[in-house]
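Structure, as structure tokens:
Complex shown without one protein chain; remaining protein chains in place.
And now, chain A:
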Amino acid sequence: MKARTGYSTSLKQEFLKKWIKGIRIYSNFKKDMNILERKKAIKLSADLAIASTRNASTRWSRTLTANISKNETNKIFVEQIFSDSEVIKKEAPSRLMARSNRIASKKIWRRSHITQIKARKMGPYAVKARSIAKKLVKNRTKVLKSLVPGGENMDGISLIKETLDYIVSLRVQVDVMRRLASAAENSTRSL
């Protein structure tokens, strides 16, 4: 098992290379970009690069790439970036929905039954407190699903696993972008 710092360094390098490759391809595509276009090129390349470090092994990375490719103008650009290596997989709609609905209805029956038993043991106030806590968790899970690409169709455990990976990747992205920005500031100062 690689040491923690070793892992993130190679990840950062991989991201940086892919990101710069993307920016170069984009600049060949669109010469003379204005400041907004350049921002879009930088951001798009960064997102594609960080997603590609996962090699399609996580849902969030596949969804992110697929979402970017949905746009017609981006599609050509994305195809150029991935021309030599990976394939852009179309993210299949989740087949988990039907199964999770069946499980959900079973859970609802079981939950109402268990709640009655608990009310007899714990007393009504404790039960209410528990249900409020559960509602909070449910609402916040919903928000989390909207923040992680492809999160809407994930079950609880997958969602947390994907979130862990997503956050680590976002941190790599921010870290490298920050360093590039400060290096750019330093170099313009010395010019």
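General remarks:
The rule we apply is simple: contacts are C-beta pairs under 8 Å (C-beta built on N, C-alpha and C of every residue); 3 or more make two chains touch, one makes a residue touch a chain; residues count from 1.
Following the convention adopted for this analysis, contacts and distances are computed from a predicted model.
Missing chain, UniProt protein name, picked from "SUMO1 activating enzyme subunit 1", "Alkyl transferase", "Transcription factor PRE3-like" or "Aldehyde dehydrogenase": "Transcription factor PRE3-like".
Taking the complete complex into account, residues 13, 16-17, 20, 35-36, 38-40, 42-43, 46-47, 133, 136-137, 140-141, 143-144, 147-148, 156-157, 160-161, 163-164, 166-168, 170-171, 173-174, 177-181, 183-185, 187-188, 191 of chain A touch the chain not shown.
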